[in-house]
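Note that one protein chain of the assembly has been removed; the remaining protein chains are unaltered in position.
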Amino acid sequence: MKHVMGRLYTSQLWRSMFRHGLPDSNRTRAETIFYNFFLHIHPTKVRKRSLRYTYTWGLGGLSFGLFIVLTVTGGLLMLYYRPSVPQAYWDMKDLQFVVSSGQFLRNMHRWAAHAMVAMVFLHMLRVFYTGSYRPPKEFNWAVGVLLLVLTILLSYTGYLLPWDQLAFWGISVGTNMARAIPFGLGEKMSFLLLGGNIVGENALVRFYVLHCFILPVAGCVLMGIHFWRVRKDGGV
Amino acid sequence: MRAGGLARQSSFTFLALLLLIACARHDDAPENGGVRQDTLEPSSSSVSTADVANLTYEQRQGQHLFLKYCQVCHGANGRGDGFNAFNLSPKPRDFTDHRYMNALSDARLLETVSQGGKGVNKSVLMPSWGGRLRKNEQGYIIAYLRYLAPSSH
Amino acid sequence: MKKLRLTFAISSLTFLVMLAISPLKDFFREWKWYQYEYNELVSDLPQRVKPAEIGIKQLWIQKLDRIDRCVTCHLGLNEPALREAKQPFRTHPKIDHDYEDFGCTACHEGQGSATTYRESVGKVVFWDKPVFPTEFMEASCAKCHKEREVPHAPILTLGRKLIEEANCIACHQMNGFEKQWTPSLDGIGSKVNRTWLVNWLKHPKAYFGKTKMPNFLLTDEEAGILTDYLMTFKSFPNNAALDGLPPALASEEERAKLLELGSTRFREARCISCHPINGRGGYVASDLGKVASKATAEWLYGYIKNPKRLQPGVEMPRYRFNDMELAAVVAYIQSEYVDYETAELPELPPQIPNPAYFEQGQALFKKYNCSGCHELGGMKKAEEMGPELKFIGGKKLYEIDFGSSNIEQTLPSYLVTKIKNPRVFSPVMKMPSYEFTNEEAQAITVAMLGNTDERIPEELKVYPKPQSTYSPQGEFGTLVEDLACFGCHTMFGRGRLVATDLTLEASQAQKGWISGYFKIPYSLRPILTERMPNLFASDAEIKVMVDYMEKVFIADSLERNIRAGRDEISKGRILYYEKHGCQACHQINLKGGYVGPALDNVGSRLKPGWIFHWLKNPQAFKPESIEPNNNLTDEEAEALTAFLMSLK
Partner (left out) sequence: MQKDLRAEETSDARKSPTRIAFMKHRMAARVKRESEEMVMTFPNLVVRELIAFEIMVIVLAVVSLVFDAPLEWMANPDHTPNPAKAPWYFLGLQELLHYFPPVVGGVILPALAVIALIVIPYFKINIKREGLWKENRKRTLVILLVSVGIVSIVLFLFRVYAMLIPTVAVTLFMLLPYFYPREDGVVGRLSGRPLSWWIMTWFVVIVIVLTTIGTLFRGPEWSWTWPWNGTY
């Protein structure tokens, strides 16, 4: 057994993918981090202090974890969802009744979305109360606030997609709030958002595109910046 | 030792979770259909409502046809006591006679309804309904006759 | 480090297990067990039944835009071998609509897309249309069938009839119903006495059990005020006035002399063909049992003399009585039809009208939308309408206020309760009580549930026949109006069907017989209580009517010459007695059944062509007739006709 594994680890195919040996010495452990695309965001060594959960609670990391869960479940849900009236609603029913694990996927997506809003907000509180927003991290704090706004917008745009009473009136109430912005700006904004004056098929398509493409891409870019800055400012 | 504990622990968690899920998604037993009456007023039981709930679709349709075409002679309850019965000789058949009715096949009953007494060597006073009632309507009537005299087994 | 590894091991294991549960749950879905059970069931049957392939099945009904997955579990719908099997495997009864063309939920409702029992029968919060219980099933027929009588849907048909009779559309907008005639209240102050009106308003059915007037559940005070208000309306429509009593009715003695004549005329006029007396008799008009305690003698006299003058639109014939006969009939009614029970009760104490009674009475009249049915003082249109019911069947549960009642929260149960007990959900509701039985309330509910805004393709809909616009002109037209023929007879699709459809009368009956029948009507069927009244029409009037009928109520295609030789007659006699057993229903010389009309003089009553065509296909002329269609050959029909024509 050991022999076979040994052969595998030394084969050219394996070596072409993983350029480091088994992470059994500090050198190979360091290599594991910086040769790995996904792990290279981390430094090879971290302060022991920052491993303490009670300091960061891992809230930022978990927010990102939720984002991953949402991306995966959301991607799968997109396979069954048509953003049109009233198909959207019947697709929800089909997810519930016919699609394998469809209800589970939708539940995961829904609850993870709610959790993410709360998680990002809590992360912001943690950052504030530990004073981690102070210079030189002020810009990263601003990026973080924008990420919170993006998270809420993502959740909000997704709220309309099932096209049920809850969704329709939740969104109607929300956009009516935006209409209060003076100088006709609110009217313009809500018209832009809804693609019309009422929540209808146009709004559904717009929210769908915002939810599945524009906002996630913007989020990814900002997240990249956010993580990069964390690392540069001495974080994990 | 530790591995055993782990296995026990994880299997316990798994079972607990399954239990949780089973409780949450418990499917209700079929409820009794029909409208519950307003509790503010004692409900009056109505015969025909009970009939509707107890009879199958065919029997209900059959009952409706029976009351229109057959009851004048055979009576509303199929006892052969319709208001026109005493003008007739021989008397109309009593459909609640289990022994007699159960001995007749569906095909025979259908023949009688469709061709009348003359078609089956019975009294000509029984008209033939083949020209008036469609095949499935005759079937409904047979279904209702079977309801009036359910087979005894 | 070891602890970390252990935690990692446990969490990874749990992680994988958790992610595996959902696919596992999917694998053991409810419908699969039904399919396994079905396959087991059919493998035990003696007949060969194809087992089901495991998997979700659905019917896609494009024209109705429905997808029904009911067939996933209801697997035996098309298998005659499973007629007695338990649900969900039982065979579907054979009906005119194949479920493969119409799907399941179009008729049964429920959530067609669902694949679990609970969700598919729809007893879940966010599905408003759970599967109809059997007693409401016929509501679905109403989605497409807009005609008055829906075949194979007796409950729906009854419901529609009740809605029309109760005049629901006086207050509620609903498609497909016509407003029923209701009496005008102008002149009511000169017609009835106050005591009667108070009692009537408080409980109409106590006076006349079959009245269409509902009980508005008025308090004593409200009834009093409304009565005072109504009693102020003394003058009749179009300023018609009562003539006062003729001298013949003025004194007791004079009246007593007339009683015998009155009694005879009352019977000859067959008043009870339309008016019941203490509940017995016809059902077209109001009960006469206590009419002398209700209406004044002046009014009775004026009304019978010319009904339409005091009550425009009423379908009461103007009998051709002379003044003496008229006074006699009124005298007879006055002596005979007295309400002895209330007469013995103490008179209501003299009323001191509330000074504001007129305004308050008018407010009550408007509040209860009395003008929805009754004309009064030019107030013709209904002012306060009830809720629109055009689409009541599609009403969502969140739009219904169940109040504090604890009935089942479904639309049918709401409607049944509301119809039976109109003010149960909120005391501010104004709907009157019609005292419907449970059965009637359910029938009405069925008819209402069919009023949905569901989109149904036009080609599936069945509409009622368009309203007949037949309106005879000239002398005949005046007579038809005056004698209120449409009140009982139908002509060219217009009128009631209490009596014969006259559209083909002249093809049916011989001219001489018709004239004779106008003079002395008699009952053609031994068991009927209603029959044609003697209208006391003059010979000239009869001639006008018969001549018109001979010209218009006739179809040349029904003429036929029948050979009536001895051979044919004896052959017909054999057919009558020995082959088709006609004597089971028809009497000749007092022998035979009395389901159909007696045939004693049929040879001098009917025309041979009519008999021939009727025997060939009775329902072509009278769809509701229960006469069997014996599929006679032309030869047989001619022989029977010959036999019948020999009965003079």
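Order of writing sets the labels: A, B and C. Residues in every chain begin at 1.
Note that in this section a contact is a pair of C-beta atoms (placed from the backbone, for glycine too) under 8 Å apart; a residue touches a chain by one contact, two chains touch by 3 or more.
Computed from a predicted structure; not experimentally measured.
Pick from A:Lys137, A:His211 or A:His226: which residue touches the chain that isn't shown?
Touching the chain that is not displayed is residue A:Lys137.
Of the residues A:Tyr9, A:Phe128 or A:Trp228, which one touches the chain left out of the display?
Of the candidates A:Tyr9, A:Phe128 or A:Trp228, A:Phe128 is in touch with the missing chain.
For subunit A, which residues touch the unseen chain?
23, 26, 29-30, 32-33, 39, 42-51, 53, 58, 61-62, 65-66, 69, 85-86, 89, 92-93, 96, 103-104, 106-112, 114-115, 117, 124-125, 128-129, 131, 133-138, 141-142, 145-146, 149, 152, 155-156, 159, 162-174, 177-182, 186, 198-200, 233-234, 236
In the whole complex, what residues of subunit C lie against the chain that is missing from view?
Its contact residues with the unshown chain are 4-5, 7-8, 11-12, 14-15, 18-19, 21-22, 25, 126, 128, 396, 398-399.
Heads up, the rule we're going with is that only the chains that are shown with their structure count from here on.
Could you let me know which interface, A-C or B-C, is made of more C-beta pairs in contact?
Most C-beta pairs in contact, of the two: B-C.
State, to the nearest whole Å, the distance from the C-alpha centre of subunit A to the C-alpha centre of subunit B.
60
Averaging over Cα atoms per chain, report the distance between subunit A and subunit C in Å.
Distance between chain centres: 65 Å.
Taking each residue of subunit B in turn, which ones touch at least two of the other chains?
Where subunit B is concerned, no single residue meets two or more other chains.
Spell out, as numbers or ranges, the residues of subunit C touching 2 or more other chains.
Residues 25, 116.
For subunit A, which residues count as touching subunit C in their complex?
Answer in residue numbers: 90, 93-94, 96-98, 100-101, 104, 164-165.
Quick check on the complex: what are the subunit B residues that touch subunit C?
2, 6, 9-10, 13-14, 17-18, 21, 27-28, 30-31, 33-41, 43-46, 48-49, 52-53, 56-58, 61, 64, 68-69, 72-73, 83-84, 87-88, 116-118, 123-132, 136, 139
Where on subunit C is subunit A touching in the complex?
Answer in residue numbers: 22-23, 25-26, 56, 67, 69, 111, 113-116, 119, 126, 398.
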